[in-house]
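Note that one protein chain of the assembly has been removed; the remaining protein chains are unaltered in position.
This part shows subunit A:
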């Protein structure tokens, strides 16, 4: 039985889709079978980040409504053969997803894949709640910034109340992934520190992804940063986060404020 991981945040634009792609690709590179499911019905983007936008024929809604088989809708990645994408539909409305339908699709995916990553839409409405509904674990993507942290707190509340696991009295494992971390700004006291974020949310840290031009470049090229530039600092942070997600105990190193030689040296030692 595979593990279902929801990648969620509440707030939009913090890096859910980028993180889903980067973490999923990192896990798949180790040989695990990974499915990435885009839950953002109407505003899909995971296909674009994965560089599969021209290969979408069927989507999640088709599968739920029975007009396509799951095997027809899954798109195999061209770079990593154990990596698959189930896109969201672009045109149909959000009500096209039913809880029962999503549950069936997740069950099927769980029986075939080692990991199922659910890329949640922003917000706390139905779409976001369906994305987290059947999850075993949650990655909460947070920027070190007040509105993002507040929304993450809301999402943590929902994870503890509205997921299947929570309703059955079980524990849903939660991890915070801090993205767009600017070490220089944090050092100047302009940005919430990692300690601040962890203390406020009291959820264990999965990783710190430094702000990086390469993440944007990877998106432009349609490739997860962990595949296109695995040596980049953001990619290495994602690769480490993926290893922690798989249960490895790996210390998190807070990005150093001085960039350049020393930073690289420290970064390499961490990897």
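Basically, a residue touches a chain if its C-beta (ideal position, glycine included) is under 8 Å from a C-beta of that chain, and two chains touch if they have at least 3 such contacts; residues count from 1.
In the analysis below, contacts and distances are computed from a predicted model.
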{"item": "Among \"Cell division topological specificity factor\", \"ABC transporter ATP-binding protein\", \"Aspartyl/glutamyl-tRNA(Asn/Gln) amidotransferase subunit C\" or \"Phosphonate C-P lyase system protein PhnK\", the UniProt name of the subunit that does not appear here", "value": "\"Cell division topological specificity factor\""}
{"item": "Which of A:146, A:216, A:231 or A:250 contacts the chain that the document leaves out", "value": "A:146"}
{"item": "Contact with the hidden chain (one of A:105, A:191 or A:245)", "value": "A:191"}
{"item": "Interface residues of subunit A (partner: the chain not displayed)", "value": "145-146, 149-150, 153-154, 157, 186, 188-193, 196, 200"}
